[in-house]
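Every protein chain of the complex appears in place save one, which is left out.
So, subunit A:
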Amino acid sequence: MGVEQEKRQVRNSREEVDYVQVIESRSFKKLMRDRKKFIVPLTIFFLVFYFSLPILTSYTTFLNTPAIGDISWVWLFALAQFVMTWVLCTVYVKKAATFDKQAEQIIDEMEQGRKSR
């Protein structure tokens, strides 16, 4: 079955689920708020952390000072980028599990809402 064809079916049945009502429901608004509170600051953080590497190496030289033997700070900062990526991945997965639970609850409410009407 083609996608457009599916969409027509979705449109016909759209009346059954009032999505506008769902996005205005308390539980959905809470999910959106929680997601935003988590994703926006962390996205800003990793972008700033990432761009600070080329900005610092392009406009300053202080990362070129040695840290451990011949290994200078720039290498440690580069390594920190890898560590940050893995840490944020792990943190995201943990947090996303709670979003999954919230989403499940919202779907339950939607199903009940449809049946009760």
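Assume contacts are C-beta pairs under 8 Å (C-beta built on N, C-alpha and C of every residue); 3 or more make two chains touch, one makes a residue touch a chain; residues count from 1.
To be clear about the criterion, contacts and distances are computed from a predicted model.
The listed choices are "Spore germination protein KA", "Tripartite tricarboxylate transporter permease", "Probable sugar-binding periplasmic protein" or "Cation/acetate symporter ActP"; the UniProt protein name belonging to the chain that is not shown reads "Cation/acetate symporter ActP". For subunit A, the residues touching the absent chain in the complete assembly are 2-7, 9-10, 13-14, 16-17, 19-20, 22-23, 28, 31-32, 35, 39, 42-43, 46-47, 50-51, 53-55, 57-59, 63-64, 68-72, 74-75, 78-79, 81-82, 85-86, 88-90, 92-93, 96, 100, 103-104, 106-107, 110.
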